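One structure follows; several queries about it will come next.
Yeah, one chain of the complex is gone here, protein chain that is, but the others are all in their spots.
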Amino acid sequence: MAESNSGLVGSFPHLDSLLHAIENLKKTGYRELQALSPIPHHAIDAALEKPTSPVRVFTLIGCLLGSITGFVLTIATSLHYPLITGGKPIVSIPPFLIIVFELTILFGGLLTLGGMLWNARLPRVHIVPAYNPRFSEDRFGLWVPCDEKEFDEVTRLLESAGAEQVTPATR
Amino acid sequence: MKWLAGLGLFVLLLLAYEVRVAVSRKASAPVQPIAFNHKIHAGDYHIACEYCHIYARRAAVAGIPSAQRCMGCHKITAAGNSEVQKLRGYWERKEPLQWIRVTSMPDYVYFEHWPHLRSGLTCQTCHGAVETMEQVRKVRTLDMNDCVACHRERQASIDCVICHR
Amino acid sequence: MSQLTYSQVDHDILSAMKSPGRRYYLLLLADVLVLAWGIYAWRYQIVHGLGVSGLTHPVMWAIYITNFVFWVGIAHSGTLISAILYLFRVRWRAGIYRTAEAVTVFALFTAGLFPIIHLGRPWFFYWLLPYPQVGGLWVNFRSPLVWDVFAVMTYMIISMLFFFTGLVPDMAVVRNRTSGWRHKIYAFMAQGWQGSDRQWRHYKAAYLFLAALATPLVISVHSVVSWDFAQTIVPGWHSTIFAPYFVAGAIHSGLAMVITLLIPLRKVFRLDAYLTQGHLEYLAKLIILTGLIVGYSYMVETYIAWYSNNIPEWQHFTYQITGEYAVPFWIMILFNSLVPLLFFLKPIRTSTPWLFGIAILINIGMWMERFVIIVTSLAHEYDPNSWGLYFPTWVDISITAGSFAWFFFWLLLFAKFLPVVSIVEVKEELPPPVVTKEGVT
Partner (left out) sequence: MELKRRDFLKLLGVGGATAAISGCTPDAPEKLIPYLIPAEETVPGQATWYATVCRECPAGCGMLVKTMEGRAIKVEGNPLHPVNQGKLCARGQASVQGLYNPDRITQPVKRGTDGSLQSISWKDAEAVLATQISKFKGNGNRIAFVTPLLTGSQDRLVEMWLKAVGGGPRLRYEAVSYESLREANRLAFGAAEIPYYDIERARLIFSFGADFLETWLSPVEFARQFASMRTYRDARIARFAYIGPRLSLTAANSDEWVAVQPGTEVFLALSMIQVILAEDLATGLPQTETQDLHGCVADFTPESMGEKCGISADKIRVLARAFARARPSLAIADGKSSNGTDTCIAINLLNYVVGNVGSTVRFGSNGAAGRVSSYEDFLKLIDEIERGEIAVLLLAGVNPLFSLPDAKRFQDALKKVSLIASFSSFPDETAAVSHLVLPDHTFLESWGDYEPREGVRCLQQPAMMPLYNTKSLGDVLLSVASQVGLQKTLPWENFYSYLRDEWQKIYREQKAQEDFETFWARALQKGGVFQPPPSRAVRLDTKAIKRRYEPPVFAGREDDFTLIPHPSANFYDGRMANRPWLQELPDALTQIVWDSWVDINPRDAERLGINEADLLVLQSPSGRIHVPAHVTGGVRAGTVAVAVGQGHTAFGRYAVGRGANPIPLLQGAPEKISGGLVWVGTRVTVTRSGEKFPLATTLGSDRPNERRIVQTITLGALQQQSEAKPKPELLPMYPEHLHPKHRWGMVIDLNACIGCGACVAACSSENNIAIVGKDEVGKGREMSWIRIERFDEGKTDRPDQHFIPMLCQHCDNAPCEPVCPVYATYHNPEGLNVQVYNRCVGTRYCSNNCPYKVRRFNWFTAKWPEPLNLQLNPDVTVREMGVMEKCSFCVQRIRAGELAAKEADRQVRDGEVVPACAQTCPTSAIVFGDLDDRESEVAKLAKDPRGYHVLEELNTKPAVTYLKKIKPGPVEG
């Protein structure tokens, strides 16, 4: 999405005022909003109307990959150098299933992590100027991309909602 | 993250190690106490390998010719040659020659020459075209990959106990 | 916790990470000394051969494997608390899960060493890993030990994922509060976290799925460990109940270990507000459950030994309760299945000294359980002519002591370098700051 680089950051001491601000801004047509909060909160996601995370797909793919690897690894290697142990068949599925299961979990976990990093654009080297250290403590931030001529309006909207300070920042 | 890197590194080290082993198995041609020239003997004069390596067809080891056998010819033949002089020296001192081993198996491998010869392999299969080498060198890794590959190819047994007891 | 504010939380928890005092360093020093001694003992064993340990024919496994099972067991409670209770949305988990998870990771560090320590030729341990080896021979996937390799490796990796993922937002908090080299480290660990709604959204999803994966995993791991024994034909090992029996036992010991660690932790770092008596009580209640399961397993073992009418089985049982190793056996019965029942009494499960004492006893009891299962079974197998006994030597004992030191070494570092309570999750439990009376739903 084409994001413009200039914008304003409002800092809210209270969660509900942040939510009001989002409401007002959305009404006036500002859609590209981004909340910065010390804790996750479903109300914020609801207000911003973001789609559900696609990480689950990664997990699924990982698990499938894992199972396939498990089967291939166990069966192929056993057949490659067939040695009878304990009179059991060369391809003895029950014990192999254990390997399959573990690999399913392993790959699932790894891809889940990968999925998160990918989607959340992590790890990132430098933090946006818009970020205020207090957003990790007890302040809620809202970043509104807009150009200079819109500053006044946006500032008014934010402050009316209860922002204790509004500062211009670039992404 | 960190541990992932660590694990990867470890696996790399492992593979590196295996490779190193494989490579070192393929040693370069060592310098022998007497510059014996297989090219002349086996190549130019077409002396059969088993004329000197007498045990190959009946024993586990091919056998390195005794000084006596060398002297058998070299009392007269090429007696002037400097290397032959060396040989004569050993012979007269009754001092055993100490050749440097070129092709070797690990101690836990029981390789027997004769079954391989009987089953139609030639010396060259494993030792390369020695008759063209002035200085013998190892031409195959002769590690387990090598052995097993050949055994599979010729439907020879790959039962562990064939080589490891 | 309702009286707390967000910044108060930050302050309280981070103050635990202030640079340590002399007592801490002395503790660390003592720990490192024991560790060093353990390492020396291991080196001695590698040089001279396993013969320097007490292992012998027929008791080819003893306290090395005991330690392995014990530490893997310890690990389990961490995952239980962090993953399973998370899925069940158990609110009291927030205060303790960070520590529990750290215990998991460090316990696995420790457990992972023992399969290597107990090898006859430890320098070839990597032959157990699945990679294309010279000659085209791979590992034997029918061997429970290979299942172990996969299970424990996977478990270690997933737990670490889970642990570090959970840390990221907290690392951001610490990053914003520190400067200099510390700042650099935490900045790295925070991975550039800034708490944007997008990050939170994917983060929560990932966290949920990791929890969902870890849950079956944790069950599988100790089942696999139990199959090291159950898959054999050794009387006393060959038993179908082993998997659930071991999993319950694992969690039993794990919970005990968590209590043993939390109690000093909250005292030293004054975290009573976060690790309340309530938390410990919940744990105590869980221990009642696991204790009952373990006790039930003991009874089933006995019953089957009798009912199966299998002579070696029954003789093994009678040997257990009367033979050379009867004392460990009775310790195990007493400490694991009887003592925990005291937690039915509220005054006991709410008194810190009692909790602590009983937790210690359970730790001892669970270690003994593994010892009894492994050693007594091997000592009296099928052939009476080759029955034999095992007695540990200084090497076995030193290495065991070293392993504990190794575990506490990591734990000591953890207590100082990482927030022992999850900041974000504690905050989540607090009502968010609002102006309007009704708050936010």
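Read from first to last, the chains carry the letters A, B and C; within each, the first residue is number 1.
Note that in this section a contact is a pair of C-beta atoms (placed from the backbone, for glycine too) under 8 Å apart; a residue touches a chain by one contact, two chains touch by 3 or more.
This one's a predicted model, so the numbers in the text were calculated from it and none came from an experiment.
Within the set C:Leu14, C:Leu28 or C:Met60, the residue that contacts the chain not displayed is C:Met60. Listed here are the chain A residues that touch the chain not shown: 81, 83-89. For chain C, the list of residues touching the undisplayed chain reads 48-51, 55-58, 60-61, 118-121, 123-125, 127-128, 134, 137, 139-140, 142-146, 149, 228, 231-234, 311-312, 315, 378, 381-388. The set of chain B residues touching the chain not shown comprises 21, 24-25, 27, 30, 55, 58-61, 63-69, 91, 94-101, 104-112, 115, 118, 157, 159-162, 164-165.
Throughout what follows, only the chains that are shown with their structure count from here on.
With centres set at the average Cα position, the gap from chain A to chain C is 30 Å.
Inter-chain spacing, taken between the CA centroids of chain B and chain C, is 54 Å. Between chain A and chain B the centroid-to-centroid distance comes to 62 Å (mean Cα coordinates, whole Å). Shared contact sites, meaning residues of chain A that touch two or more other chains, fall at 81, 83. Residues of chain B found to touch two or more other chains are absent.
Contact residues of chain C toward chain A in the complex are 5-7, 10, 130, 135-142, 146-147, 150-151, 153-154, 157-158, 161, 165, 168-169, 172-173, 175-177, 191-206, 209-210, 213-214, 216-217, 220, 224, 424, 427-428, 432-436, 439-441. Chain contact summary for the complex, chain C toward chain B: residues 126, 129, 131, 133-136, 157, 160, 164.
In the complex of the two chains, the chain B residues touching chain C come out as 1, 3, 11, 14-15, 18, 21-22, 143-145, 147-148.
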